[in-house]
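Omission of a single protein chain aside, the complex is shown with its protein chains in their original locations.
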Amino acid sequence: MEIGFIGLGAMGKAMAANLIKAGHRVRVWNRSPGPVAALREIGAEAAATVPDVFRGDLVISMLAEDGALRATLPETGVIAAAPKGLLHVNMATISVALAEELTELHRQCGLGYVAAPVFGRPDVAAAGNLNIVAAGPTDLLDRAQPIFDVLGQKTWRVGEEPIRANIVKVAGNFMIGAAIEAMGEATALTRGYGVSAADFLEIVSNTLFAAPVYKGYGALIAEQRYEPAAFKLTLGLKDIRLALAAGDGANVPLPLASLLRDNMLDAIAAGDGDRDFATLATVAQRRAGQISKA
Amino acid sequence: MEIGFIGLGAMGKAMAANLIKAGHRVRVWNRSPGPVAALREIGAEAAATVPDVFRGDLVISMLAEDGALRATLPETGVIAAAPKGLLHVNMATISVALAEELTELHRQCGLGYVAAPVFGRPDVAAAGNLNIVAAGPTDLLDRAQPIFDVLGQKTWRVGEEPIRANIVKVAGNFMIGAAIEAMGEATALTRGYGVSAADFLEIVSNTLFAAPVYKGYGALIAEQRYEPAAFKLTLGLKDIRLALAAGDGANVPLPLASLLRDNMLDAIAAGDGDRDFATLATVAQRRAGQISKA
Amino acid sequence: MEIGFIGLGAMGKAMAANLIKAGHRVRVWNRSPGPVAALREIGAEAAATVPDVFRGDLVISMLAEDGALRATLPETGVIAAAPKGLLHVNMATISVALAEELTELHRQCGLGYVAAPVFGRPDVAAAGNLNIVAAGPTDLLDRAQPIFDVLGQKTWRVGEEPIRANIVKVAGNFMIGAAIEAMGEATALTRGYGVSAADFLEIVSNTLFAAPVYKGYGALIAEQRYEPAAFKLTLGLKDIRLALAAGDGANVPLPLASLLRDNMLDAIAAGDGDRDFATLATVAQRRAGQISKA
Partner (left out) sequence: MEIGFIGLGAMGKAMAANLIKAGHRVRVWNRSPGPVAALREIGAEAAATVPDVFRGDLVISMLAEDGALRATLPETGVIAAAPKGLLHVNMATISVALAEELTELHRQCGLGYVAAPVFGRPDVAAAGNLNIVAAGPTDLLDRAQPIFDVLGQKTWRVGEEPIRANIVKVAGNFMIGAAIEAMGEATALTRGYGVSAADFLEIVSNTLFAAPVYKGYGALIAEQRYEPAAFKLTLGLKDIRLALAAGDGANVPLPLASLLRDNMLDAIAAGDGDRDFATLATVAQRRAGQISKA
């Protein structure tokens, strides 16, 4: 296929590379030029402008956050100017409010739009093992499926309205934060009675909690390995804010998400904002007087 | 071995039965006579009194909570009267305060004492697949190991002080409650945007959260199957109180445990105390106006 | 003085009327025409357009929320078009983010800008008894002081940067919410032991908590008089969101504000959004099973 790809952060770069390796013709654009150059070496074309990406069979966007997406797409008129019938697959994690706006904008402009956010960190993206949560009209999802098969190990279709995929992604990320908080408090508690975080987490993450989130973040917590960050705490906070905003929109109280938000602000105020999301676990330990401030 | 066994609730009964089937000579006692009769049919002896259990090679206690244990053991003088050198393996979930008291009492009375609480619900106990967390002097743990091998799939030794096993168990149970709360809030959020709890939980419990706690409790939540209770919400609250009390004892703030406590009181006030622990997930849904009161 | 006045809600209307009665020449504008007509009867002039308000000695704005203010002022170019040197006194409760934007916009356009949000409900405004929190350059505050003396019983100057007045107002409103929540939980607790909210609140609001917030909201809670709303719960939530957003901007965790937010969403989901802010107190009572859903 002829694919436009916009947004080449750690995730987007790995995904675009996989598409190239799978034999697709990929035209890329990114705000900063570094990732473009790297992808050109393995066969990507560089788009001169954003509108130049919006043609071909399908466009994938993987921009980091609402602000970047808004500045790049709806506010620039690029959607209105794109050829009718083009399919836009938005794989970024965005707010449900923006998801609704984009769905409506594409409809008005005669473009196809599906939401397909992903679970998985950059190494998972590079391995083509993402879990993709996709929502949109069935025929459009069918058109995108060959691409999803390259990028992910499994595609979970959750309905016709794109927003449904976004809320699954937002709720899933909230659960990751909840798991880290639980590990943080639980290990602060065991440490208060002489059992190290490592010893405790080895047990739970190999028994009741034998799942990737607990094994992955649990290892970082056990080893106190918060740098370099694979996923920064500030990005985790962005996702929790998406959950809280979605809760606001549907009158859903989310006290655990509120707790995560407050503890992440605590972590940022303590200087840990650029560390890995796992560093959230240290807030409970610091509040218990077990570690001093960074 | 010649084993005394005290406390034949759903867990204890399944465990005692496995010991009998493994060829051990088991003498049982329980406050209510029903389980005793059932076990006699497969070969147990019935102890006439509690002191009659406290002899032989080893005594296992599996009493439901601090109050029952206190009333049965320290306050009755049974420990003081037991033969010196007897090994008492306490497999119940108790408070760290009582754990410390019991450790000291056994030491004073010349009895061996190890704590070996377990992770697993009654069906897991029946299958001999418990995860056992054991702490105590190494030689005593070695003496108990053949028993642990019958009862569980794995024994996790966490040190010489019995309290260390108790805190691991208490912290682990707290994490289970945290997982249920996270699923409750996350599914309230997705439902607010049209994605059912079942659809959402199928995705997360087969990907990032592919672990027994999420699969097991997730299924109950997805199917709204809260009765009959395998583990009552009121028992879950008892465990959260143990976590909070342990936090009190070591100056560890546990805001997530506090949140669980308050939401469980909400559930009890709504009439759900005797339902399964998983019913905690409905608090978030009810607060979002998605379900009416029971 | 010749005064422009924009935003004639319950508060603005009462304030504008007081200025007219004090002998000032007041030119008013409002999105809906009703309040304009009422004020014309007591001597106000009606401005044909928003720019027509922005002339004379001083302009007061009292628009209900960030959105209305943004749509009326910065996005319309009215500030840029206003005569240089005009003094704009913004008495509305707005976000700190917008406060900073407006300060900068007026500076660039050569207009004077002071923030002067007020404490007091409409009846207090009508009586000219508001407490005014003012911040801005001293000479500008001096120019506005005669107006403040008409509108309020006291003006609290808090510095040269307008944002300082906004944060005081936002933090003060947060404290009001906190007081209502405290009364809600405390009375749920006493009711659990047979002491009515009315009996309890009479004691505390006449002793330790003998202050307007406790007397005023306490009376509403004691009498369960939540309609008609003098100040709607949804407006209270708007203010809590301003506090949380301000906390976000300065990395200040606000767990009590988060709690208020979640409980207000609970109230809205229960159908109480249009009732008085005091209805927040019923959330604790409902969660304790003391009242059924509305």
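We just call them A, B and C in the order they show up, numbering each chain from 1.
Note that a contact is a pair of C-beta atoms (placed from the backbone, for glycine too) under 8 Å apart; a residue touches a chain by one contact, two chains touch by 3 or more.
Every value quoted in this text rests on a predicted model; they were computed, and no experiment measured them.
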Neighbouring shown chains of the undisplayed chain, as defined at the top: A, B, C
Residue among C:Ile3, C:Val36 or C:Leu254 touching the omitted chain: C:Leu254
Full-complex contact with the absent chain, from C:Cys109, C:Ala186 or C:Ala219: C:Ala186
Missing-chain contacts mapped onto chain C: 96, 119, 131, 133, 154, 156, 158-159, 161, 163-164, 167-168, 170-172, 174-176, 178-179, 181-183, 185-190, 192-195, 199-200, 203-204, 207-214, 243, 246-247, 249-257, 259, 263, 284, 287-289
Touching residues (missing chain, whole complex) on chain A: 255, 265-266, 269-271, 287-289, 292-293
For chain B, the residues touching the chain missing from this view: 241, 247-248, 251-255, 258-259, 261-263, 265-266, 268-269
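FYI, only the chains that are shown with their structure count from here on.
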Classification of the chain B:chain C interface as same or different, half of numbers criterion: same
Chain separated most widely from chain C, comparing mean CA positions: B
Inter-centroid spacing, chain B versus chain A (mean Cα positions, whole Å): 37
Cα-centroid distance, chain B relative to chain C, in whole angstrom: 52
For chain B, residues contacting two or more additional chains: 255, 287-289
